[in-house]
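Left out: one protein chain. Kept in place: all the others.
Labels for the chains are A and B, by order of writing; each one numbers its residues from 1.
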Amino acid sequence: MMKSYQNQRRLSLIFRYLLLTILAVVWILPIVWIILASFSYNNTGFVSTFWPEQFTLQNYIGIFNNPQYPLVNWIINTLIISIFSMIISTFLTISVAFVLSRLRFSFRKPFMQIALVLGMFPGFMSMIALYYILKGLNMLNLGGLLLVYVGGAGLGFYVAKGFFDTVPFSIDEAAEIDGATKLQIFTHIDLPLAKPMIVYTALTAFIGPWTDFIFSGIILSTSGNAKNYTIAYGLYNMVHNSKGNATAYFAEFVAGCVIIAIPITILFIFMQKFYVNGITAGAEKG
Amino acid sequence: MKIWKKVALSSTAILAAMTLAACSNGGSSSSSSKGSDSGNLTLWVDTNQVPYYKQIVKDFTKEHKDIKVRVTQSPTGSANAKTDVGKDPSKAADVFEAPNDHLGQMADSGYINPLSPTDTKNIKANYVASAVKGVTWKGKVYAYPYAQQAQTIYYNKSKFSPSDVKNWKTLTSKGVVATDFTNAYVMWPVFFSAGTKLYGDNGEDVKGSTYNSQNGVNALKWFAEQRNNKGVMQTSNALNQLKKGNAQAILDGPWNAANIKKILGKNFGVAKYPMINVGGKDVQMEAFLGIEGFAVNAHTKYPKAAAELAAFITNKKAQLITHKAAGQIPVLKSAITAPEVKSDPVATAVIEMSQPNNSVLMPKLPQMAEFWNGVPPLINGAYDGKVKPAQYKTQLAKLEKTSEKK
Partner (left out) sequence: MFRKKKHAAPAATFHEVWSKGSVATKLSFFIMGSNALENKQWIKGLSMLIAEVAFIVWLVFGGISAMAMMTNLGPNKTKKVVFDKAQGVYITKQPSNSVLILLFGLLALIVCMGMIYLYIVNLRSTRKNYALKRDGQHIMTNKEELANLFDARLHDTLMAFPIVGILSFTILPTIFMISMAFTNYDRQHPIAFSWTGFQAFGNVISGDLSGTFFPVLGWTLVWAVAATVTTFFFGVLLALLIESKGIKFKGVWRTIFVIVWAVPSFVSLLMVAQFLDYQGAFNSILMNIGLIAHPIHFIDNQATPLVARITVIVVNMWIGIPVSMLISTAIIQNLPTDQIEAAKIDGANAIQVFKSITFPQILFVMAPSLIQQFIGNINNFNVIFLLTGGAPMNNSYNGAGSTDLLVTWLYNLTFGQEQKYNASAVLGILIFIISAVFSLIAYRHTNAYKEG
């Protein structure tokens, strides 16, 4: 009796390992293929085999030496934008989340309701207007793009607010009785507690510019100067520009993609813990 | 009260508004007449053309010392000139490259200026007739043409003899032709072979289409037949099939000739389209003829200088440079007869295709936008059977209705 139970357990474990292995292979296979494709010699703009027919490092050498598509400039541009966007957006988002969670004032509820409503409009439609606003400010450049990324930061407060809601209010009250101002409560008590949230918000803001190819395209493309692009738009533009481009640059495009995907993937894996904490903390409070 | 925030807020807003208002007043003015022979110009070309246009422009600035020219890539390529310029004409380049089917819409929208009478006369006198027709819209010339494009058939010489590629039937029984039935630019001309017209004789008559007819149905039937033809392969990447050897011939344009040469090497062969059998008759398979040209932005501050630039970068020398660098086929009569063009088999084939009975000039009507959107699903549907023969009539009527709308 005991033995058969053990056997059954073992069988179940083997079965579960097997299932997990199959799933993992299915999940990781396309990613492995992308990496393999970046080493594959290619001149037709299409990789049709799983295993490259011919290995080459030429794609990586090419992408760094392409005069029309200055990858290094793109990386630098994106890095600058993402660092600024990270600092400013994090400050704004955390402040708004703190204010909405801990302070009570007349336009608190209207603000949250408006934020909810605004979130339901598809973002694309605002692009025409955004373009002309930035043009009016003479900022159809990286600075303008930064403004767009930062401009909406005040609306991304949900996760962080959910987190602040879980911090007991009694801590704030105790500090207030001791004579602390609201600002001191914010900077000395709630901010240190919110460290995981700050890391999460900062990383999200940091990653944004690396993956956005739509807004950056709208704002940066008119300059016609490839040196001003960010990496996502630059790479996207590489294979979606003119006739014959997809063929000529596809292999280098894949190499470029792998180059930028590696750091972002690592950041994401690092961030997952904070992400989960944020989502679940927010979800429990509703 | 919450004064500080509001003070800060509204003063910023007012400041911003004033800046914007100031800009708007400055920006809304149209072409002002600044000095005729000086200026700061931007030129949009395709990414891969940037290097040699920089070269051409260098010669231009040598002659026109007061004109500065910046050569850059256009946002999404000249094939999308209309939408790129339309996004914000005042920010678009002073001179940009455009295919001729965009000219009507751009002229009607006020994106581009017509050419001066002298330039018009020059173009009418010295360019091949199809190119002149290609850039003329409602009696005025709107672009400086520099190249013509028509698809031809590229084939592997070791598989086909030159006489094999003269007929679709022998072609597809001896080997495999890879092509794309989702591409209206490649496929629609079968309708011309079938004897129908698109927007009248000159492509400017909205009501002049005749494809909603038995001839049109015959064309659709031809597409449906190709599904069962083992020698015809549908693919979105014909080049790849050619390389892998799955196909030995493809229908493609001169812009890909260099790539095809790389793939086929000494077996590279090019010829005009074969004869096909549509509606029981053997007819020439036709192609769209496209004229690439440079247009002058109507918002330019330097219309004179821009026109000079556009004229210069399409002169004989420039046309020969683009031919050498990118295999573009010239449209200037004197350039076509140049020895290097005459000895180029691709150019010879394209020029043969450009003759009136082998190809039809792409219409320039703004309605082409609806046309390009509506055709691919219809042809592809006929090819893969999603559109049944019984529906052909109604589907053609529907296409006619949507692409005739104002």
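Everything that follows uses one rule, which is that a contact is a pair of C-beta atoms (placed from the backbone, for glycine too) under 8 Å apart; a residue touches a chain by one contact, two chains touch by 3 or more.
What you are looking at is a predicted structure, and each value in this text was computed from that prediction instead of being measured.
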Which of B:40, B:167 or B:234 contacts the chain that the document leaves out: B:234
Absent-chain contact - pick from B:175, B:200, B:279 or B:377: B:377
Chain A, residues in touch with the chain not shown (by the definition above): 9, 13, 16-17, 19-20, 23-24, 26-28, 30-31, 33-34, 37, 46-50, 92, 95-96, 98-99, 102-105, 108-109, 111-130, 132-133, 136, 147-148, 150-155, 169, 172-173, 181-183, 186, 210-211, 213-214, 232, 235-236, 239, 254, 257-258, 260-261, 264-265, 267-269, 272, 275-277, 279-280, 282-284, 286
Residue ranges of chain B at the interface with the undisplayed chain: 1-18, 20-21, 24-25, 27-28, 30-31, 33, 36, 82-83, 86, 89, 105, 108-118, 182, 234-237, 240-241, 298-299, 303-304, 307, 366, 369-370, 372-374, 376-378, 380-381, 384, 386-387, 395, 402, 406
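As a working rule, only the chains that are shown with their structure count from here on.
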Gap in Å, rounded to a whole number, between the CA centres of chain B and chain A: 38
Complex interface listing, chain B residues touching chain A: 16, 19-20, 23-24, 27, 42, 44, 46-48, 50-51, 70, 72-79, 84, 87-88, 91-93, 237, 239-240, 243-244, 253, 255-256, 259, 262-263
Touching residues on chain A, where the partner in the complex is chain B: 43-46, 48, 67-69, 131-133, 135-138, 140, 217-218, 221-226, 237, 240-245, 247-248
